[in-house]
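What follows is a single structure, written as structure tokens, with notes after it.
All protein chains but one are shown at their positions in the complex.
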Amino acid sequence: MSRDFLGFSRSDAPCRHHTHTGPAMLVTITDFGSQGPYLAQMKAAAMAHAPDLPILDLFTDAPAFNPRAAAYLVSAYAADLPEGAVILGVVDPGVGSERAGIVVHAGGRWFVGPDNGLFALAARHAGGAAAWRIAWTAPDASATFHGRDIFAPVAARLARGERPLGMPLDPATLVGADWPDDLAEIVYVDAYGNCMTGVRANTLPPGARVRIAGHAPARGRTFSDVPEGTPLWYTNANGLVEIAVNAGRADTALGIGVGTPVEIASTP
Amino acid sequence: MSRDFLGFSRSDAPCRHHTHTGPAMLVTITDFGSQGPYLAQMKAAAMAHAPDLPILDLFTDAPAFNPRAAAYLVSAYAADLPEGAVILGVVDPGVGSERAGIVVHAGGRWFVGPDNGLFALAARHAGGAAAWRIAWTAPDASATFHGRDIFAPVAARLARGERPLGMPLDPATLVGADWPDDLAEIVYVDAYGNCMTGVRANTLPPGARVRIAGHAPARGRTFSDVPEGTPLWYTNANGLVEIAVNAGRADTALGIGVGTPVEIASTP
Partner (left out) sequence: MSRDFLGFSRSDAPCRHHTHTGPAMLVTITDFGSQGPYLAQMKAAAMAHAPDLPILDLFTDAPAFNPRAAAYLVSAYAADLPEGAVILGVVDPGVGSERAGIVVHAGGRWFVGPDNGLFALAARHAGGAAAWRIAWTAPDASATFHGRDIFAPVAARLARGERPLGMPLDPATLVGADWPDDLAEIVYVDAYGNCMTGVRANTLPPGARVRIAGHAPARGRTFSDVPEGTPLWYTNANGLVEIAVNAGRADTALGIGVGTPVEIASTP
């Protein structure tokens, strides 16, 4: 069967820890949209501290002004980033108010951003989290753009290996500590109209049924498990319960969007 | 005329082969859209194997679910990428079905993605192509996201210099081997409403005429060769026949879009 084999001459293992001596990966999660200057300004501020910083923009369309919904995305999508990655999260309707900035360390990754719950679930689901309040501020920080002026420099310095000093905060005192472990609502609609919930599929009992907006989609493994135009739910590639329509858009077909409640029931 | 001269102190030649020892460039071509997590997740999976991998996103808006139209774009737009570049192409409506994953080497560049025709024209137009089937799969690969779980790691390993082992496939057995050399349809509409065809302009006889949707646009070299509001066709910057309207949008003005047939005739 050598005809069908794509072999490689070296090990399958990712090479990060063996050959890479530069800064860790910076990953942005924002509601800034895919256009306009803000994301690049934030990245330029980070690169001033770490010029060879690898940067990925994971979400530019996190739920706008909605750190609670975004928190469930952050937890699910940080989980497949490499250890050491620094997540710079800015969904920050309270910028300019008195909300604090924080650093969280959880699951081997760093999180930097506002203390508004955005990292609450990532900290809880990973276990063993530590947190610090950011007291540092740039001498000329603006009132409205802490992502650029405060969070990006802190994130870059973590990425290049510096570590926070001082006594950690108790994560139980952070905003979001009282939010549920899973959120039975739509938290994100992707470009295809597929609707993610804040529910981790591996928390459901076998045979669990999903209901949303009067529909009871069947469970599938891939879209083609149901006829075209039919809704289904499945475990998405990051472990969340997701609702879609085969060859269609679930958001418009079912009339659902961020905030729509989902009902999950065990089989009777 | 030294006043008008912008000279440089060194050679005009690109410096790649002399000074760069890192991995080759990874170039993504997808229909994922410019928002949402999927593109960054795929890139993170590649960077786990090649942390300093230079990555460019060439298309995030390739014709959605349409590998046939996309194949003509891939061929035209891969041609000006540097030799050694690895094109990671994911326009993959069949993910989760039995379609295979392949690696193609053509024109000095690598192509990684589904065997659904996406690379068929790049292989044919470059000549001398070789192909391999990807039998490797990640132990925990998802059912719905082969771009992240299979294609990205393979692409990254090619970019860092590993080479496929085993016997190549015959490219004539790949999906798309029976597609035409040029596709007389609109295959892409850009942000300005300009409409690209799948026809290489250098295959046309001198004096060829173009007709589309009842219009017979004149040939121009640049937009300003026709009055404002008037359609024209020209050889675009990647060699394809493209239809536009000076100071307007061809897609809405002419009522055309991906899939609209184009008629090309020699002068009578």
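Letters A and B mark the chains as written, and numbering starts fresh at 1 in each.
Keep this in mind: a residue touches a chain if its C-beta (ideal position, glycine included) is under 8 Å from a C-beta of that chain, and two chains touch if they have at least 3 such contacts.
Please read all numbers here as calculations on a predicted model, not as lab measurements.
Within the whole complex, the absent chain has one touching residue among A:A40, A:A172, A:A216 or A:A265, and that is A:A40. Contact between subunit B and the absent chain runs through residues 1-10, 12, 14-16, 19-20, 22, 25, 27, 33-34, 52, 54, 56-61, 73, 77, 80-82, 190-191, 221-224, 234, 236-238.
Contacts to the hidden chain, counted on subunit A, fall at residues 32-38, 40-41, 43-45, 47-52, 95-97, 103, 132-136, 142-145, 148-149, 154, 157, 160, 162-167, 169.
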